Every structure is written in structure tokens, then in C-alpha cells.
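In this view, the complex is presented without one of its protein chains, the others remaining in place.
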Amino acid sequence: MALCFFLLTDFGLSDPYVGQMKAAIRSRVPEAGFLDLSHGVRPHNIVQAAFFLASSWPYLPRGSTGLAVVDPGVGTSRSILLLRQDERSVLAPDNGLIGLLLDSRPGCRVWRMHSLPPEQAVSSTFHGRDVFAPLACQLAQGEDPSLLGEPMDPAICWNTPGSRPHLEGNRVQAGVVHVDRFGNCVLNIPESDWRDYFRGRRGVALLEPVSRSLAMVRSYSDIPADGVGLLPGSQGYLELAVDRASCAKRLGLRSGDRVVLRLT
Amino acid sequence: MALCFFLLTDFGLSDPYVGQMKAAIRSRVPEAGFLDLSHGVRPHNIVQAAFFLASSWPYLPRGSTGLAVVDPGVGTSRSILLLRQDERSVLAPDNGLIGLLLDSRPGCRVWRMHSLPPEQAVSSTFHGRDVFAPLACQLAQGEDPSLLGEPMDPAICWNTPGSRPHLEGNRVQAGVVHVDRFGNCVLNIPESDWRDYFRGRRGVALLEPVSRSLAMVRSYSDIPADGVGLLPGSQGYLELAVDRASCAKRLGLRSGDRVVLRLT
Partner (left out) sequence: MALCFFLLTDFGLSDPYVGQMKAAIRSRVPEAGFLDLSHGVRPHNIVQAAFFLASSWPYLPRGSTGLAVVDPGVGTSRSILLLRQDERSVLAPDNGLIGLLLDSRPGCRVWRMHSLPPEQAVSSTFHGRDVFAPLACQLAQGEDPSLLGEPMDPAICWNTPGSRPHLEGNRVQAGVVHVDRFGNCVLNIPESDWRDYFRGRRGVALLEPVSRSLAMVRSYSDIPADGVGLLPGSQGYLELAVDRASCAKRLGLRSGDRVVLRLT
């Protein structure tokens, strides 16, 4: 059966980088199949990539092997990590990219991959193609991780910065981790927290950066015309949204912005 | 042999939505192969999607199963339809997306898929991944459509709005259904109508939104320098084009614009 490789990068699709990374894999594993999670992570945006990885994780085929390459530190001494959980594997730099996944899924195991011997000529600028791809092929073909690296305590991996909201009294300080193509603003509030934070509350309002009452709903079509909704989104996180228009435009929100909610 | 799934959405490729939809398919059908028709339909633009679907249809592999998800009504009571024609199948919301295909291909059969029982937990905002993908897998694996829905008279499906030109005397009121990357402006005039409308005419001019004589040609390279051509395009529809430059820019045309042609 085809071996499945999933890919998550900030390479975009205009440059030939994703194609070369896949070519490097297929040259070693001719029966490789590919799943592109996204190559549209904004350059060097580790938080966005961490969110894409964590929210996509439960949908990935069991047995698949991923390459998550958002790697501003390429060419430095940063480590490459392997994470395994629930029969899925992913390689990523140790820069916070897997932090959100570690926080949200039980039973993650992590290995720190050995550095390549310096005499092994690889580019210093494109480890996705020259280091991650060959490693992923070995792992997908069943190589024991202990022969490629050494086990590592997940607690000492880099965290994803800004990945958790801050609750104080009836206020929630949260962050916009992603604005999607439709202008929905995904907050760093996991859906499971929604139920705890919001249980028994009468309502919720946005205080910052703009003041606005919010409709607590379950689908876009339930949001009143001209209103703004707060709903559990498809990615497992709360979203600010409006119906058939861009919430980001209406509220002037951008990825990375801080928002404050008040529960009543 | 690999089962082939084709995809047409307005999700874009920066968000992880297309990846999650494919992951949901591949988790159920490991040997799935994918054909991406486009994920660049403008958000909620049903006409553009209907045009992409109808014009791509004859090239799709026989036996393939498609997911066409441009679905502003997700979470409402809008139905999900299955269309079969000439050994190809596609699932789409009942919002006009398959209207142009129904108009242009003989022998289409349609089923209205059963709603999911409400106790079956799915997101209310991402039916592409949570409803279309599992349905497509069942159909691709040979499930009888009558077990998943009920036959429906194609005549009562939603039409694609604005999909037909209006002919009056020697004038044709048409619409720009798509402006492609090269600036070619695709009109809603099927190539087959070209022969009927234009048989025995001496010439054709654009009257609105700007006045301009047009060269009736068959290839871009036949268009005079600085001139504008009208030609039967590769998508089976007439196109306004210029040679090696953007017709949309030169004439100030955008997708959705109305144009008037005069035949002489």
C-alpha cells in the first residue's frame, strides 16, 4: 500500500521548493503518496504552523509520516525532532512548531534526531529537501527512531509562544492565531475550554480591540445579519465570524492580534 | 486500481481545509488518488464554480468521484446532491453549482442525499470534511446511491444564476463568468452557440461596457497587435482575449461584468 507523507511548510507554491522536497521523497520511495496540509503558512510564522498541525492531527491517516518545515533557524544548531502519537509521526524543528500538539494530545513520544556528520554534504539553506525528506523516508519505511536519534522528554521541547488564553475573573485575554480565507478569526481557545469557561454564562462581549456584543452560536447561518458570532469552529477552537462576509475586515482583526472577551 | 477523487472548492490553499478534506478521505480509502480542479474559486462564487465544473467535466477520468464544495449555506437546511453522468459522479450543495452541468450534458441523474441524523456529531461549519468526504468514500467504493439518498428530478434543482446569454436581434447580452490568470475573459456563450449565432455574420463588435471592434479568430496568436479578439476558448466557451497581455486589464473587465456584443 502507498506510504503516505503529509507536508506543512511556509514555502508557498510558486517556488519549486515543495516540488523538490516531494521529488526527493519520491526518488527514494516511488510509491509515496502526498497530503499537503498547507504551504501557505506565513514565512517564519511558527504559531500559525503549530495551530495547523494540532488542528489537523486527528484527521491524518494512521501510519502517515509528516514533514513540518517552518524553520527560520535552518543552518543553526537547532535540533530536528520526531513526534509520534496515535500511529502518526511528524518531523519538525525544535522551535515551538510541535508545542501545541504536545499540549493537546496525550501520549506523545519525542526523539531528537542526530545531527548529520558535517562531512555529509547538504545545503545549509534547504533542510526540508536535504535532511527532513531522507529522514522521513527512513521512518516511513519502518526504521527504528532510536537508530536515528535519541528519546527526549517532551517537557523540554520549545513551547508554542502565545498558544494559551489567559482567564482572569470574567475576562479572557486571547489571541487570533489565524485568519482564514473567509475572514473567520480563529482564537487560541480550545473548544473544550469553551464549555468550561462559558457554562452558565448569559452572554459574551468583545472588549478589545473593539467593543462589540457577540452572538454565541453553533453555525455561521445562525449569526444575525450585521452581527458578530462566537462559535466552536471546525478546527477545534473558538472563532469570531460573521455570516457570508469577512469578520476580520469588519472588526479590523489580523492574525497575531490580542483580543479581550468579557463574560456576563 | 487507485480510486480517483476530484475536488473543487473555494477554500484556497493557504488554510489547512483542503488537506483535512483529503486526509478524511485517505483515512477511509488509503488508495485514494486526488485531482484538484481548483481551490481558487472566489469565496462563495457559485457561478464561477459551476463554470469550472461544467467545462472540466469531459476531461475527468471515468469512474471518478468529485466533491464540489462552494457552500455559503453550510449549516442551513440546504440539500446535498449527487449527480451522475457518463460514469462520473459529483457531490455538491443544491445551490446552483451543478446547474450549468445539468444544462450542458445529456443524461444526468440526480439524487438528494439524506440528512445526517442530528445525533451524529459533525461540525456545523465544515461539511466538506465531515459530510461530503465520508459520503464520497462510500460512493467511490460502490455504495448504491439509493441507500444514501433518493432520486430527484433534475428540473427542480437550483439553476446556476446568469449562466445563459440573451440574444435579441443582432445583439447578445452576455456575462463574464471568469477572468483567468492571463486576463482572458470567458463569456457565458457556449462554443456550440458561437456557430449558430455567428454563422454568416461579417463581424462582431463589443458595445458595452466599452465600444471596440473585435477580431473573430481561433488562436491568441491570430489577434492583431493592440486589437481584441473573440475566440472559441479551451473551456468550450467564447473568450475575449488579447495576445500575450491581459484583456481584462485592457478593457477594464472583471468577473461578473455584463457585456453586450453586436453582430453585423
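Just so it is clear, A and B label the chains in written order, and each chain counts residues from 1 on its own.
In this text, contacts are C-beta pairs under 8 Å (C-beta built on N, C-alpha and C of every residue); 3 or more make two chains touch, one makes a residue touch a chain.
Treat the numbers as computed from the prediction; the structure is a model and nothing was measured.
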Hidden partner chain, touching residue among A:Gly19, A:Pro161, A:Gly203 or A:Pro224: A:Gly19
Hidden partner chain, touching residue among B:Val29, B:Leu60, B:Val172 or B:Leu240: B:Leu60
Hidden partner interface residues of chain A, rising order: 10-20, 22-24, 26-27, 30-31, 33, 43-44, 72-76, 123-126, 129-130
Residues from chain B at the interface with the omitted partner, ascending: 1-2, 4, 6, 8, 13, 33, 35-41, 52, 55-56, 59-62, 178, 180-182, 218-222, 231-235, 239, 244
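Following the convention adopted for this analysis, only the chains that are shown with their structure count from here on.
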Euclidean distance of C-alpha centroids - chain A vs chain B, Å: 32
